[in-house]
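Take this structure first; my questions come after.
Of the protein chains in this complex, all but one are displayed in their positions.
Our next item is chain A:
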C-alpha cells in the first residue's frame, strides 16, 4: 500500500518564506508573531536578535538557539524522567538568603556571552539550599531559570489550532472568545469540506474565515458579508500563511451590496474608447471594471442561493442576520451561530423555535481542559480559560403546511404538545404552530 501519487494541495507554504509572518514559541511558553524578510534582523527583545535568513526555507517546528545572532538547530525537548528522592521542603524556609550570586554578576556573565546553561549551572552551584530541594522542585527551578536566560525558540507551524490558540491568548475579545474547541466544533457542525459553498459573517478578525478556507482547500465558494465599504480586513489570515489557491474561494459583500432589493451605486467603467485620454485613465477604468464585475458576480452567486451552510460570529443582532441570509441556504443546510454570551443565543433560540424553517435549534457551551503531562506530575493546568463561547446550531428545512403531528388528536388538551422531556417551553400562541417541531417528541 502506498500513498496516492497525485501531488498534494498546499494549503500553506510548507517551509518558511521571505515575507511570511510566523509564530515563535519562546522559552517562557508564550507565542510571538514575527515577520521574516530576507536579509533582515529579527529582534526578540530580551532574547536578543537573529538574522532572518537562518529561517528562510526551513520547515516549521524546529528549535533553535541564538548564538551571536546566528541560529543553531537543536533537538526538541523530551520529557525528563525525574527520579524521586526522600527530600522534602522540611528544612526550606521563606526569605532565607540562598543566592550569593548578585544581579550585577549575572548581568556581567550575560554580557560576556556566557551560555544560559552556564549561568544556570553557576546559580545552582552557589545556591545554599539547592541540595535540600526535592527532585521535582529542582526541575522546576531549572525550568524557571531556563525561561529567564535561555535564548532558545521554536517555530510554530501555522495550523488552524496553533493560530487560534495564539490569538485566543493574545486577545480573545478580538476573536469573540472563539476558543479552539469552539472553532473546531463550528467547522464540523457547518460541514465544511473541499468543494462546499458557504456563507459567513465573521466579526472575529477573520478566524472563522481562516478556518473555513483551510477546510475548503481551495475548492468551492465562500462569501462573507461585512460591515465595511472596502473589502474586510481579516488579520488572522496573515498568520495562516495561505497560498493564493487557498484564499481563492473567498469574496466579500457588505450589508448594502448583499441586499437583493438594493442596486449598488458604482462609478461608470464603460467609457467609449475615444474618451480615454491616457494609459493611466485606461488602467484605472480597467481596475474599476474588474471591481464592478467581481461585485456583480458575487451578488449573482449569493442570490442564486443553495449554500451548504451559514456561519455567524458577529457583533450584530443574530436574528436580523438570519432573516437576511437564511433564504440563501439550501434545504438541510446547517446554520451555526457563535456568541461569547449565552443570553444572546437564548433569545435567538426562542425566536427560531417558533419558526417552521429551523429544525431543532440547540444551544451548547464548549468546555476544554488541558493537562500538564510530566512523568509523575500529571494534572490539569492551574490556570485555564473560563469560557470559549456558546454555539447555536439548527438545520434549515422546508415546511409542509399539510403535515400534521402524530399527536394532533390530543390538541384539545392544553400543553399536550409542550411536555417535551428536556423541559422546553413552547411559546407559539397557536398549538398548531408549536407542534411543528416537537409534536413528534411528545409521544
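One rule holds in what follows: a residue touches a chain if its C-beta (ideal position, glycine included) is under 8 Å from a C-beta of that chain, and two chains touch if they have at least 3 such contacts; residues count from 1.
Please note the rule applied: contacts and distances are computed from a predicted model.
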Record-based protein name (UniProt) of the chain missing from this complex, from "tRNA (adenine(58)-N(1))-methyltransferase catalytic subunit TRM61", "DNA-directed RNA polymerase III subunit RPC3", "MIP18 family-like domain-containing protein" or "Eukaryotic translation initiation factor 3 subunit C": "tRNA (adenine(58)-N(1))-methyltransferase catalytic subunit TRM61"
Which residue of A:28, A:296, A:320 or A:350 touches the chain not shown here: A:350
Residue among A:20, A:239, A:314 or A:334 that touches the chain left out of view: A:334
Residues in chain A touching the chain absent from view: 1-4, 6, 8-9, 11, 14, 39-41, 51, 53-54, 59-62, 70-71, 73, 75-79, 81, 157, 159-161, 164, 180-181, 183-185, 187-189, 191, 193-195, 214-219, 306, 330-334, 342-343, 345-347, 349-350, 353, 356, 359-360, 362-371, 373, 375, 378, 380, 390, 395-400, 402-406, 408-409, 422-425, 427, 438, 440-441, 443
